[in-house]
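Heads up, one of the protein chains got dropped from this complex, but the rest are sitting where they should.
Letters A, B and C mark the chains as written, and numbering starts fresh at 1 in each.
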Amino acid sequence: MIDFGFSVSPSSRINLDNADKEKFARLAIAEPDVLKCMACGSCTASCTAGAFEDTSLRRAILSLQNGLSDDASKLLSHCMLCGKCTMVCPRGINTRHLILSIQKIYSL
Amino acid sequence: MIHLLSATVHQITPEGIIDRYPNSYNHFVLPFVIGITFILIYLFIGLIRILYHLSGEDRIKLLKSLFNPKTAWKNIKDIFCDCLLHTKIWKRKPLLGYMHSAIAFGWFLLIVVGHIEVWLFAPRHLSGLTEGSLYYPIFYRFFIWINPAHETLRGSVFFFIMDFLLLYVLSGIGLAMFKRVRSIALGMRHTTKPSLADRIALYCLWLIFPLRLLAEGFTADLSGGGFLTRPLNWVFRAFFGNELNFLPTWWAYSICLGLFFIAMPFSRYMHILTEPLLILFRNAGLKVRHPRKGFAEAEIYACSSCGLCLDACPMNAQKKNLKYSSVYFIRFLRRHNKKKTKEIAEKCLMCGKCYALCPVGVNSPAIRRAIRETQNNSINCNYSYLDTYAGKAAEVLSDKTRGKILYFAGCMSHLTPKIIKSMETILQASGQEYEFMDRNEGICCGRPLMLAGRTDAARKTIEANTKIIKDSGCTILLLSCPICLKIFKEEYSLKGIEVIHYTQFIDRLIKEGKLKVSKSSSAIVYHDPCELGRGCGIYEEPRNVLRAVAELKKASKEKDESICCGYSLGTLTLDEKDKAKIAESSVSSLMAEDPEEIVTACPMCYRAIRSKAEVPVKDFAEIVCERIENNDKN
Amino acid sequence: MKNNILVIGGGPAGLEASSILSRMGYNVILAEKEKLLGGHLAKWDRLFPDQVPAKEVLNDMLGRMDGVKCFTETKVNSINLLENSYNAMLSNGITVLADAVLLASGFDLFKAEKKEEYGYGIYEGVLTNADLEKAFQEGKKSSPAPRAIGFVHCVGSRDEKAGNPACSKVCCATAVKQAIETKELYPEADVYCFYMDLRMFGRHYEDLYLRAQKSGIRFIRGRVSEVAETAEGRLLVKAEDTLSSKPLKVTLDRLVLMAGMRPSKTGHDVGRQLNLSIEDDGFFSAKDGLQNLQKSKLPGFFYAGACTGPKTLPDTLHEARSAAMEIDRYIKENFRK
Partner (left out) sequence: MIYEGKKKIWAEYQKEIPEDHYFYVRSCIRQSFFPASEATFLDITRNKLGKDIFETEHHTTCGGIAYHSDAIPQETAMTIIARQFALMHKYGYENYVCSCITSFGLYCETLETWREYPELQQKIAENLWKTCHLEFAKPKFLVHASDLIFKYRMQIAAKSKFKLVNKNTGEPLRVVEHIGCHYSKMFPSKGVGGAEYPYVLVGMVEAWGGQIVDYPERRHCCGFGFRQYFIKGNRGYSLSNTHKKFESMEPFKPDMIITNCPGCPYFLDRWQYVIAETEGKTYGQDGHGIPVFTYEEVAGLVMGYDPWDLGLQTHQVSVEPLLDKIGIPYDPAKKYLGKNGKYLGEPEKPHCLK
């Protein structure tokens, strides 16, 4: 191997073919509300932990749909379950249970 | 055989009190003996098991408490009041209370007085197993033969007392039977569906005392009897003549007792024997650590399955959700049905009403939380930022807060800026020096994590907040959110700092004359938030203040019976529609006396009730704020 | 004597207006270029938001057509304004002298092949909304069932390069409806909707969206950029997931293009002869956009439906009814003094 001082950089492209649909289906059974998100961003905007760290349920859901579960876990790892997002979600998503379910299902 | 026996009985007339049988034994006692032996062994093993599952620390706590005179006295008092007299039920539903105490206390006295009677008249039957001491006092009236001519006054008194007690118990049984048919008459809207063992035990229980009456009635001419049994004996004689064949009734009586004891561990009636243990544990200050073992096991078996929690549970707003009530939860726990218990544990609002109203005091919310802990405590989190922030926040607050009030609004209150604004107005109007702990950002109090069973995570937020509060040097921590209040009171150690809810604080300000308010004629009703009322026992302070600012009306269910607003953070899985239904039922209770406004003292309740109420909903601080008399005027 | 009224176009607008005018006592002549009446409605299977069969709706309309002289496979060869009536020569040789004309020429679907990058007409799996409705009508079910299906919103809409910067109004709801129907047909398949904004403006539309989400349909905010064929003959679709600001690709078996609404060519042929004003978007310009939506700048010449811009079916029917009233008023004011 020769070090040319440059190399192939990994693709940033999301490949939905590789997304773990089986795991997501399990999540949708544990908390069907995950399907209801319309990406308004209220949860992220009101997030208590979000004042300190990059925390976003909206993006976590999106990351899971895109098969990027590590990103999702990171985005929720600072959550304090305070429930503000539950209060503000216009779709009535049970955000706290969704977060717990994601943390359980995707930690395996 | 039976005929022969009864024939011999009539041939000899005894002098004084004698045993009808030399050995004081008859085969009919066997079912009872088997039953009582079974239950005693079962109890012994069960007790060992429960004690074994307690942590070492808890066992020592328990032991110490037993020898502490104060707790010992409380133990006796509680066991007497709760297990026998059922004072808790008396207070809420007198008829139901009478029913329970008649059966429990009546039966207890029957046993006690029965034993005294034996001790007085045939003491040797209490001295050892050989003389049938296990069963003799129970079937005393069968084995004894008293010549009526030799009856003493003392004997007659016992005859009277025993018959009176039997009547007392029978009146309770009568009510119980009636309750099965028409529960609402005794003040219960919902009753539990009994299991098979429950049914067996129940029917046995129903039969035991009428059978005892029959049996003692049959033998009353030989053993003597009181105002119930003796006339009954005359009636029997009038119908059946002198040749009374009474042995079958004694067999039936014994069988019912035996069956009852055997069915007992598998039925709700186990509570009779477990409740005293629970009282000992509770008074020793033990807490639920495992959802099924140790303390929890005592709680589970102490549940009488009475179903009072069905009426208490806010889930009863929809019949389909009644299955999430504590009584069924405990039943599934007893059956080790993990799937169901997990489902119910996660669904519960943790409003604590079932615990508050439980006659036995089964703390099922604590067991639910313990189940959640097994599910969720191991979830990884990254809270390193809390320390960084706590350090910075403490630095900012430390100088300017010394000796002042520190106001913590909490996460939820930031969604209800009215509360925060009103609080600041009140603090300023009453000339209080304060600092705002979380004006722009703050750390969650940890209660939501705790409720979700993430105890370790909650500890981290508690630690960070504790640092900020302690370093600030404040003397009073003022809270407007009851969810925060609950955990600040229970889990934080803030020595030297008074943790106070704004309802208490404003009450104090008014009493001390620091805040002047005027009263309006508008009719209002106050909703007790679960965490504030049942959670922290604060019922009167908010009412004191509200009476000073408006005409306070009553809700149909209030104080510790207040109905949860439905949007509690306690539930993990209840969906939006079900929450809304509960909110509706909460509002309808509040509207009982047609108030013009609803007031509550929790940001969650405020938002929930506001979404369903047709009258204006105000926060406690907001309504006080509206009624402040400007101090400058004076 | 009955006044003659010429209705150009036998789609929902033309049918609804004709039946009403006929009942009002006018002599209605309807010219439809296609073999069958009904326009695009006849080619649709079910209608959003309640998935009512299009056939039922159309049959209701056709059932009220007694008394209307319908000429199918008939175009307007020439039309000119006489003193206060219109002289139209139809392609079937009939000349109509009409006191009023209603233009209900509707729309043409955007030609999806113009969006070359989507490969319509090039890749087997790429079809349009109309193709899918046709397949639904025929009750066709592919075997083996497709594993993944995508819907592209705004094909030929909100796209200056495609010649139409405006929204076609109905595609979002149609796409969501079709996605649900597709998911119902192939429950195991992954269904994706590529949208830019979801314009679910009408009553029940949002419910439809929620229903789609709950059934597991994935909504990806981002326009499909290009489509290619994989070695297995499946479709490799690229877009940006603009909500996560990342490019995205997915392999699909079908890609349904939500072709938007373009002005109808037939309408233009008529409009040109009368020098009617056409706006930049290619649709006819109403006398004004608020009060006189049905009127043109010419007396006695009226519009109804999508010839003045994209419309939903209820919009079109309302316009047809108000056009009928406008015509009635016009005739009464000008011919029956």
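Convention: contacts are C-beta pairs under 8 Å (C-beta built on N, C-alpha and C of every residue); 3 or more make two chains touch, one makes a residue touch a chain.
What you are looking at is a predicted structure, and each value in this text was computed from that prediction instead of being measured.
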In the full complex, displayed partners of the excluded chain: A, C
Candidates C:123, C:136 or C:151 - the one touching the absent chain: C:123
Among C:229, C:281 or C:315, the residue in touch with the chain that has been omitted: C:229
Residue ranges of chain C at the interface with the undisplayed chain: 113, 116-117, 119-124, 226, 228-231, 233, 236
Interface residues of chain A (partner: the chain not displayed): 1-2, 4-9, 11
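In this text, only the chains that are shown with their structure count from here on.
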Contact graph of the chains (line, ring, star, complete, other): line
For chain A paired with chain C, centre-to-centre distance based on mean C-alpha positions, whole Å: 39
Residue ranges of chain A touching chain C (in the complex, touch as defined): 12-17, 21, 28, 32, 35-39, 58-59, 62-63, 65-66, 91
Chain B contact footprint on chain A (complex, rising order): 31, 33, 46, 48-49, 51-53, 77-84, 86-88, 92, 94, 96-97, 100, 103-104, 107
Partner chain A, residues of chain B touching it in the complex: 346, 375-376, 379-383, 385-386, 388-389, 411-412, 414-415, 440-444, 446, 448-449, 452, 454, 457, 461, 567, 569, 572-576, 604, 607
